[in-house]
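Every protein chain except one is present and positioned as in the full complex.
Going in written order, the chains are labelled A and B, and every chain counts its residues from 1.
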Amino acid sequence: MKQVFVFVRKEFYHVFRDRKTLLLLFGLPVMQIVLFGFALSNEIKKADIAICDYAHDATSQKIVQALNAGTVFQTREVLFSHREIESTLRRSDEKLVIVIPAGFSDDLYHQHKAQIGIIADAEDPNLANALIAYAARIIADVQSRVIPPSSLPMQIIPEIRMIYNPELKGATNFVPGVMALVLLLVCVLMTSVSIVREKETGTMEVLLVSPLHPVLFIVAKAIPYFLLSLLNLTVILVLSVFLLDMPVNGSILLLYAESALLIITALALGLVFSNITSSQQTAMLISLLGMLLPTVIFSGFMFPVENMPVPLQVLSNIFPSKWYYIIVKGIMIKGLGFAELWKETMILTGMAMLFLIISFKSFNIRMA
Amino acid sequence: MNSRTVIRTKNLTKRFGSFVAVNHISFEVSAGEIFGFLGANGAGKTTAMRMLCGLSRPTEGEAEIAGFDVYRQQEKIKKNIGYMSQKFSLYEDLTVYENIRFFGGIYGLRPRALKEKSKALISRLGLENESNKLVRSLPLGWKQKLAFSVAVIHDPGIVFLDEPTGGVDPITRRQFWDLIYEAAGRGITVFVSTHYMDEAEYFNRLSIMVDGEIAALDSPSALKQKYHAASMDEVFFELARRAVRQSDEP
Partner (left out) sequence: MSEVVFDRIVKTYQRNSIRALDDVSFSADRGSLFGLIGPDGAGKTSIFRILATLTLPDRGQARVSGWDVVKDYSKIRQVVGYMPGRFSLYPDLSVGENLSFFAALFNTTVQANYDLIKDIYRQIEPFKKRRAGALSGGMKQKLALCCALIHRPSILFLDEPTTGVDAVSRKEFWQTLGNLRKQGITILVSTPYMDEAARCENIALIQNGKILSINTPQKIAGEFPETLFAVRSNNMSGLLRDLRGMSGIGSCYTFGEFHHITFRQGIENPQKWLVGELESKHHHEIEFMQVQPTIEDCFIRLMKKDE
């Protein structure tokens, strides 16, 4: 046991004496969170709209006020004729024009049916959809305030995502993805590079020609990066909760346990990579290509997997990050517990076991 | 041998913080001379050689290499010297011919001259059958001979050799020295560091560095006389064991 302790201590010396490693370890998550959380966020803020209000009555005023009340819309222009609509949209200054016909309140109170026009610039269809959905929701809110519920015609809010993400915030999508990305990347990279470095410096030869058991070697290599990854996870969580207002609706203990599972999978993968490579560059390249790309593409946090061709959808299942992403979203946003997530957990456990076995089997007690 | 001076240093010094790696060294080397640059590990040889090649800026003192100043004319120096070390010399994954063409190209040889030179070089080394083989597949001794020939392909005034014969077999080591003599005969100044003490006898003159300073500089026979020694090995041992410091790295 003393062997392992001394070995782990040595690994920590390596980490804390190398600025590059430290930067990778703690700079990467912070950068990712800031980058994805703010810069790349698909959150809509202060979209310019134009209002063409023919009615000018109490209800129409309320709708215009409500639209401007949130952080999503701001009225940039007031139009007096719908002939101006097309030219306004063509200039691309406004993304949306709300047209309220004359006699809007009368129609609403007397005929229980009023029409309102929402005209969007569909150049960016995703954005247009999101804006329309949001505007429709605000209008529905106003309606429910001015008319007694009984006399309300059925209203449908078209965007399903808004159930879980009523403010259309991007962080909720990105944070679980960034967690998967950072944990995988850092773990795989750090373990594989640290082992391959021993091969490069020649210390691996000396370690092999010593009574240190291969299992102890693997364990000793894994412990430091396991602990550092948990610390890393904490940094990411603190940043996302306090900086990006990310909710943690489920059990934080479960979140850590599931993350530990992913970390073990990643460590095992790192060991496998280090067994088949002999230079730090190769190890780094494999880790980046093997982890970064599939996580970004297949975990679902950048591109919806459901929209991919079926073969790719099937392929996405073999990447641990996909399951971890589902689990984290479930815990943090939906507040789900183990009872609802046991299936994904089992899949992840299976993967961890598989990679661990492969890493032990592929460990070479001699030089390649 | 004419007496035109091609390397001239005066109080050349390099400090890393408070550590004086090279301490006021002054010497001159003439054209066509085979000059040995000896010293224990950590004596400051590598640092001094880097300054002479224009790779490292001196802290103080003067140095002129092939008539160019080490502070202002590093690029001109690099065009007029050749350099070969035990560690890096040739691209292992290029063929013999590709290496020659590449290095000739960097030194600005015109295509026609390059073609003639490579042909002459390959036949002089007896590598006709190997010219299209990867350098990786050659024995170490051949690699070193080829590396030396490539280092002087542009007929530089001076060639710097950093432990060129380390680990080479005894016959090839001697053939390597034949190449050195031949180059010196063509007027190229050869500046060599080595750990083989028998090779110390082959130099016209040599300097021995101890703790960043030049402790001795003369011909092998004069040094042996001065230190009442039978061989250069004894001279070196006598001087180098006086060293007190342990490292030339900052």
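Going forward, a residue touches a chain if its C-beta (ideal position, glycine included) is under 8 Å from a C-beta of that chain, and two chains touch if they have at least 3 such contacts.
In this text the structure is predicted, and so the values were computed from the model without any measurement.
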{"item": "Of A:207, A:241 or A:276, the one touching the omitted chain in the full complex", "value": "A:207"}
{"item": "Contact with the hidden chain (one of A:3, A:129 or A:251)", "value": "A:3"}
{"item": "Where the missing chain touches chain A, by residue", "value": "2-3, 5-7, 10, 13-14, 17-18, 201-203, 205-212, 365-367"}
{"item": "Where the missing chain touches chain B, by residue", "value": "39-43, 139-141, 163, 166-172, 174, 177, 181, 195-202, 220-221, 231-233, 236-237, 240-241, 243, 246-249"}
